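All protein chains but one are shown in place.
Just so it is clear, A, B and C label the chains in written order, and each chain counts residues from 1 on its own.
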Amino acid sequence: MLILMRLGATEEQIQEVCDAIKARGFDPLLLPGEDRRAVGVPAALSNDQKVDLEGVISRLPGVSKITQTSSPFKLASIEYHPNPTVIPVKDVEIGTDEFVVFGGPCSVESYEQFSTAAKMVKEAGSKVLRGGAFKPRTSPYSFQGLQEEGLRIIQQVGKETGLATISEVMAADMVETVAEYVDILQIGARSMQNFPLLIEAGKSGKPVFLKRGPAATIDEFLLASEYLLNQGNENVILCERGVLPIDRTYVRNTLDLNSVPVLKELTHLPVIVDPSHGVGVARYVPAMAKAAMFAGADGVMIEMHPDPREALSDGSQALDPATFSQLLGEFKQLAPIAGKRF
Amino acid sequence: MLILMRLGATEEQIQEVCDAIKARGFDPLLLPGEDRRAVGVPAALSNDQKVDLEGVISRLPGVSKITQTSSPFKLASIEYHPNPTVIPVKDVEIGTDEFVVFGGPCSVESYEQFSTAAKMVKEAGSKVLRGGAFKPRTSPYSFQGLQEEGLRIIQQVGKETGLATISEVMAADMVETVAEYVDILQIGARSMQNFPLLIEAGKSGKPVFLKRGPAATIDEFLLASEYLLNQGNENVILCERGVLPIDRTYVRNTLDLNSVPVLKELTHLPVIVDPSHGVGVARYVPAMAKAAMFAGADGVMIEMHPDPREALSDGSQALDPATFSQLLGEFKQLAPIAGKRF
Amino acid sequence: MLILMRLGATEEQIQEVCDAIKARGFDPLLLPGEDRRAVGVPAALSNDQKVDLEGVISRLPGVSKITQTSSPFKLASIEYHPNPTVIPVKDVEIGTDEFVVFGGPCSVESYEQFSTAAKMVKEAGSKVLRGGAFKPRTSPYSFQGLQEEGLRIIQQVGKETGLATISEVMAADMVETVAEYVDILQIGARSMQNFPLLIEAGKSGKPVFLKRGPAATIDEFLLASEYLLNQGNENVILCERGVLPIDRTYVRNTLDLNSVPVLKELTHLPVIVDPSHGVGVARYVPAMAKAAMFAGADGVMIEMHPDPREALSDGSQALDPATFSQLLGEFKQLAPIAGKRF
Partner (left out) sequence: MLILMRLGATEEQIQEVCDAIKARGFDPLLLPGEDRRAVGVPAALSNDQKVDLEGVISRLPGVSKITQTSSPFKLASIEYHPNPTVIPVKDVEIGTDEFVVFGGPCSVESYEQFSTAAKMVKEAGSKVLRGGAFKPRTSPYSFQGLQEEGLRIIQQVGKETGLATISEVMAADMVETVAEYVDILQIGARSMQNFPLLIEAGKSGKPVFLKRGPAATIDEFLLASEYLLNQGNENVILCERGVLPIDRTYVRNTLDLNSVPVLKELTHLPVIVDPSHGVGVARYVPAMAKAAMFAGADGVMIEMHPDPREALSDGSQALDPATFSQLLGEFKQLAPIAGKRF
């Protein structure tokens, strides 16, 4: 932490800052400056440190600006854990040089619909099957999913196809239930800072697929993953799915592909991109999915519906089977050039 | 819903759009146009309508753009409920011409701290006492609140002072517990779209104080309140607490005071402004609190700590007792000119 | 400037950073740290410093993060110029305890329209008359203003009413022309970083009214003013006019009133708020104008049209004469409580 004093701050003011730092058990370090002084706190704040030192110092007279110098996340940081995390789920490993495609419909609508979709995504080359059972919907009047009935369908279809399965869990008290039925717990963008949910999902030990909130900074995203890791669960997969757009006229979100190389440099966790939500319009999804591969993602999550025109939710962003299959064919061609296997 | 066709869309394409609309039980209305045609769906989609008509139509060839014409929220809308909602809590009514000040510390830290704070806010003119027991914190290493012990302190201090009390609930399975101890359930900005929590809080029948998410549109905010209202709970209070800022160099959020007159025109629910989170810096809070009164808010929520330099959380945004008291004195002077009582 | 090294940075990497700093004429200062080291550059970079030191250092191996510690603006800073700047224009001084209202139509449409508007705004209590002659319009097909004919009308009406006048200049080569006709040069939000224009306006010596760009940070805004001040022109007025909104469904911009107390603490320049553009909807303007007064603004700029339904531009945000007059009446009542004269 570095505390910059205002121009003309008095010796008494600087002394008061130093005293406040010492009173909380740290060593202040006085830094010279031509036109203004600064005070450093060289010690890294340890993980169990609860003192709101910034809150205290920021109110002292003569203080101009405080800069945090130590990284706020530790367990997620590549500095503390230099090797990439690899997460095995059924037949697939996430986080290796294999490009992993998560495919399937937005919502599980019926056994027939989901089973049909599963066969198609498997045939095309996906190894993870997605399907929503509990759906977070902006309006209470929209289709809310088949709920536990949906989970049973996912489990059954997962067994029949051998695909790994993923579905969203929306509340801490549902983690145990969802964890019984699926292989990977998804935490949605709106739940990225649902801390009780993060803690329970962390405790479950199950692989967790954490989506970035649409207005979350990179640090906030990694601190959310830190809640999971801090419970001893190392099986955390990050997902970029689009941020708040400048305008919503033509797309639903702005897919932030910049975040992929940034995350790969900061953390050892695998990074998956969801272009379906990140754009929100089916006909733009293939371009952005291929862009994601070259941005450095470990895989993508793509919505596909056997008949998108009949989808009960998010029909406008799901690929039809032929387009999905063609896209995965292109992945096969592109993967070696991107340094990946598919 | 209005569907604009692309320039040069064929008769067949227009027919296909009309057929899709009819197949889902609606009447299409063909609109002429000089250079392009449009199709209207005049019926208001009813509340129990689950068809994703927009998803269906958006994929049809020749379709350029779809515009929703009916308001997505009903129960929250002033069009369906023209009289302002008034919510009585203990001695105070929220939503009348009385300007209501919610005051108190960010976190309950001890009986002594909270009791001292409560006496000060009451003495200054607050009628609602705030205090966090379960704290949503960006980092797992920050102080997480006294939890249920904090709730017991709030309940006791509420009884001793006669103040109405409010505290945050972060998960659906905690609603019952928190509701036993406090008068108003707060749903924080990060939980605005925690739908299981909204449903449980709705069912509780308790007054609910719903904070706008930092990237939520007005429609998303009102649809979140619709989840509460839809459970038969009419005691909903809206809170503007700042949106994603252009830059974070000098403030934590951008307090969106524009939203106050907009919300007052769209909904019958009371609107409270939280300038403490909306700015995040104590010395800017009084100016923004007064601005909020003239923007048309029904009240404000202000953080105050008996000794902000010793606060365990958010010390940088809490007012000290003297500043808090002076601000409420200014409210007394200003209220009559703003058409309010205080 | 503070350079934080990565965890595990080698002695050689730290040495390379120090060498690069020395090679550009500065003294590096090595700071200890428990888990990582940092290097400080205590000297304030002087104003004529052209070295891109950050660019150089950021590429060196082992460097984690660079923090600027000195304020990038000097002439605009209150630290270097503690007394508020007061700008006299005709009968009014901007930047004192007098609350100054800039009023008038979006565009000058004819002598009759502008003259009528001018009498109304003067009668209501405005001291500065606004009117657009050269109009920046998003579409080339919208009304572009009466151009020089408009300026002649402004000058004539200014003389007849005795009001100070302000109009926008959009290009460096038009500064001289516009400066002949009006008392204050307005630089619009879209031109905030039109640097050749800023330099010419600075050279003119005329009072300049600089609007904040809709996505500009506070530092970028003050650096734009620095371009004006750096030409020896001390007559700079800042204007907050709304930033990029979270959604555009109900408003055109988000009026960032937080910026008012922030700017008043950072700079000695007067700060005016434009709620007309900041909201973009006439019926929300009065609430936000009063909010601006209590946020600490030195005045407001309000659009008024004698008959808004016939306005050639921005008719949806102009107040009608009765509402304008009533609002200024309220300012009279409120000013003393806000510590202002009106």
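Criterion: a contact is a pair of C-beta atoms (placed from the backbone, for glycine too) under 8 Å apart; a residue touches a chain by one contact, two chains touch by 3 or more.
Keep in mind it's a predicted model, so treat the numbers as computed, not measured.
When the omitted chain is restored, the residue from B:Leu2, B:Leu60, B:Val86 or B:Ala335 that touches it is B:Leu2.
Considering C:Val121, C:Ala201 or C:Leu223, the position touching the chain not shown turns out to be C:Leu223 (whole complex).
When you scan A:Ser115, A:Gln147 or A:Thr254 for touch with the missing chain, the hit is A:Thr254. Seen from chain C, the chain kept out of the figure touches residues 20, 47-50, 52, 54-56, 58-60, 72-73, 136-143, 170-174, 190-191, 193-197, 213-215, 220, 223, 226-227, 230, 244, 281-282, 308-316. Against the chain not displayed here, chain A makes contact via residues 215-219, 243-247, 249-251, 253-258, 260-262, 265-266, 278-279, 283-284, 287-288, 290-296, 330, 333-334, 337-338.
Where chain B meets the chain that is not shown, the touching residues are 2, 4, 6-8, 29, 31-36, 38, 40, 42-44, 65, 67, 69-70, 77, 79-80, 244, 246-248.
Definition applied: only the chains that are shown with their structure count from here on.
Averaged C-alpha coordinates give centres for chain A and chain C that are 38 Å from one another.
With centres defined as mean CA coordinates, chain B is found 25 Å away from chain A.
The centroid of the Cα atoms in chain B and the matching centroid in chain C are 31 Å apart. Chain contacts: chain C has residues 244, 246-247 touching two or more partner chains.
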